[in-house]
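Here the complex is missing one protein chain, while the rest keep their positions.
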Amino acid sequence: MSKPIEKAVKSAPAEAQTTANTTIAIEGDHDHHHAPKGLTRWLYSTSHKDIGTLYLWFSFAMFLTGGAMAMIIRAELFQPGLQLVDPQFFNQMTTVHGLVMVFGAVMPAFTGLANWMIPMMIGAPDMALPRMNNLSFWILPFAFLILIGSLFLPGGGPDFGWTFYAPLSTTYGPDSTALFVFSVHIMGISSIMGAINVIVTIVNMRAPGMTWFKLPMFVWTWLITAFLLIAVMPVLAGAVTMVLTDKYFGTSFFDAAGGGDPVMFQHIFWFFGHPEVYIMILPSFGIISAIIPAFSGKKLFGYHSMVYATCSIALLSFLVWAHHMFTTGMPVFAELFFMYCTMLIAVPTGVKVFNWVATMWRGAMTFETPMLFAIAFIVLFTIGGFSGLMLAIVPADFQYHDTYFVVAHFHYVLVSGAVFSIMAAAYYWLPKWTGNMYDQKLSLWHFWCSIISVNVLFFPMHFLGLAGMPRRIPDYAIQFADINQIVSIGGFAFGLSQLIFLWLVIKCIRGGEKATAKPWERAEGLEWTVPSPAPHHTFTTPPKVD
Amino acid sequence: MQSNSSNKKLTIKLLLATALMFGFGFALVPLYDIMCDALGINGKTSDVAAIQPTGMQADITRTIRVEFMAHVSPDMPWEFKPKVVYMDVHPGEVIQTEYLAFNQSGEDLVGQAVPSVSPGTGAAYFNKIECFCFNQQPLEGKQQASMPLIFYIEPDVPDSIHTLTLSYTLYKFPPQSGESSVVSLSRSEQQAGERL
Partner (left out) sequence: MKRLATTLALLTNVIFITFSSSSWSEQNDYNMTRGVTGISEQVYELHMLIFYICCAIAFIVFGVMFFSIFRHRKSKGAVAANFHESTKVEIIWTVIPVIILIAMAIPATKTLVAMEDTSQSDLTVKITGSQWKWHYSYFGEDVEFFSLLATSQKEIEGIEAKGAHYLLEVDNPLVLPINRKVRFLMTSDDVIHSWWVPDFAVKKDTIPGFINEAWTKIDEPGVYRGQCAELCGRAHGFMPVVVHAMAEDDFDQWMSDKKQELALQKAAAQEALTQDLSMEDLMGQGESIYTARCAVCHQANGEGIPGAFPAIKGSEIAKGPVMAHIDVLVNGRAGTAMQAFANQLSDQEIAAVITYQRNAWGNDTGDTVQASDVNAFKAQDSAKEEI
């Protein structure tokens, strides 16, 4: 960590390098050994930038892995009939696809962005707990090795959905369920440590003058997200432990024969599960709140309102969990309570959308790729929000629940929502990370291919659900054939489109038009005051914030 | 920039919060039962005997149909059915009926009946003075038994409830997931202590 002696070391202009292969400059930072290189650099790093990079690459690898599983799913669903995979393996694919995307792609991506950007945004030299930071990352590949490895064991991997309801996961789960539990525990520990780090960093390490209501929205949303994580990840750990003991140690939490209740599992799981989905979207809101102003040339409209709205969403997220359970046989008053609370969440979410549009209104917009993704986010996430509102209406939900209508909803908010925001963030900050501008033309290919294919892939799913197709089935009735074919084609196209992004990122790291400290003319924030690529040590001396 | 010690202090607080939430996850288990009890939902009737209130009057202006259902777990080789499939009762009236069980196998087995009431909100008003579901029921091979059920519906049961279905699912005891469950053991201990 930064010691007084190192404050004398200027990390700015003199050392800023943009060599072809390294994203950062290292020169004389540590007075006792030279810069780490090679494998040790990455294994032992305590630099928020390096760890951020590790998280981002890991998340991208997981995104492609989970995506490959989705390709298998869509290939089987291309036509009615069972052509490619065994139904049990299909269930494993849907399960692990979900787990990998949620815990391996989206959450680590946001954590990577947090690591890279939060210290710079608040004028801090690094995260508060750099060694714990390293551990938080490195246990993740371990966890996913176990999870994905379990697919290859006799009996196969988890096949009970990412939501692992009991007793399907307890009495009727495969032998590898213990490994699934173990890997979820590790993912949870990683998230919790990351959340603690984020909170301590933001609370304790802001540069003087960086008061609460001067914080960038990305920092606010991550702060709130971190509190959500600490509140609910341990509950997931509890749920998954109860599944373990029910299955292997003779407890009966969820077994009616022993006095337990399968529905209790759902309550405990969704108490975690609902805040979890807000954990997966709040950082997105922060990203969009950074990008829209930068490319509209106007300050974010209603900053205070945005902060309060985010807090409201976080608080409300604890009151809506049973909207995933409307068909379990809850009494009417409970269904009404959860319906009203769920509908209520639309209010602060809507406020955010209106504030973004108001930011754009009478601005002077330019449409660089980050802005394209941000605008796409606003439209497509809102569409996902509308299907969410429809789902909140209990009598209608009886027809939508566990059909492709739900699949459409959450993929709209997670893929064209969260994932698009992550891509927007990548395009926005790649110049800062690498020192190079990305290939503009390639980025436009990526954008247009993605936005078209994502809609071909997920929009027709609304119709499938309304027409009566349940989810998590490997084969379906004839009337669903045509739409499934279109969806599958969209899926293949979307998958291929992401390879453009992969190529673009690799190309950008290797070289490109040199990026200035602030490649986006009207962007604001402390991160744009340091050179591009950001030197290995930034803000060893706290900046002046007015 | 704050010092390392204030980082440490905050970290410890957050770790404590984490531990508390982990405990909360487990606390949700008894909390769930308490909430179901307090709100009178989930179709869970009490697993301890109710005491008949003195001076309880039957409300003869109302009739509630009580249906009796029996469900046998597939791996339990017993016949199990209610003696009477339904009866029309008055709230406040003490009713006695029974379920009949026959062990079709040649082996001595122990059964545990798990009750469930529909609608779930009706469970709070369904009080069992004596029920075979309070304990495990042993039955020798080829033997039959008639298992008593004495209950009353509380007189203040809301007007919206006009039909109550009581269903028992009969499981083999101990539960199949291996050793006897901690939950069911403690319940039987509880019953041993509290049965009148």
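We call the chains A and B, going by the order they appear; numbering starts again at 1 in every chain.
In this text, a residue touches a chain if its C-beta (ideal position, glycine included) is under 8 Å from a C-beta of that chain, and two chains touch if they have at least 3 such contacts.
All values derive from a computational prediction rather than experimental measurement.
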Neighbours of the unshown chain, displayed set only, are A, B
Kindly state which of the options A:Val106, A:Met121 or A:Ile383 is in contact with the chain not pictured.
A:Ile383
Full-complex touch with the removed chain, picking from A:His97, A:His401, A:Lys432 or A:His536, is A:His401
Contacting the left-out chain in the complete assembly, out of A:Met132, A:Ala346 or A:Ala517:
A:Ala346
Please pick, from A:Tyr303, A:Phe410 or A:Phe494, the residue that touches the omitted chain in the full complex.
A:Tyr303
Extract the touching residues of subunit A with respect to the undisplayed chain.
80-83, 86-88, 91, 153-156, 159-161, 165, 167-168, 171-172, 174-175, 255-257, 261-263, 296-305, 327-329, 332, 335-336, 339-340, 343-344, 346-347, 350-351, 353-354, 357-367, 375, 378-379, 382-383, 386, 389-390, 393-396, 398-399, 401-403, 463, 466-468, 470-480, 482-483, 522
Residues of subunit B touching the missing chain are 43, 67, 69, 71-75, 77, 85-86, 104-107, 114, 116-119, 141-142, 162-163, 165, 167, 169, 171, 176-178
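As a working rule, only the chains that are shown with their structure count from here on.
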Suppose each chain is reduced to the average of its Cα coordinates; what separation in Å results between subunit A and subunit B?
42
Residues of subunit B touching subunit A in their complex?
1-2, 6-7, 10-11, 14-15, 17-19, 21-22, 24-26, 28-29, 32, 39, 41-44, 47, 73, 112, 114, 118-121, 169, 171-173, 175-184, 187
Listed in rising order, subunit A residues that touch subunit B in their complex are 124-125, 128-129, 170-171, 192, 195-196, 199-200, 203-205, 207, 230-239, 242, 246-253, 255-261, 263-264, 267-268, 271-272, 329-331, 334, 542
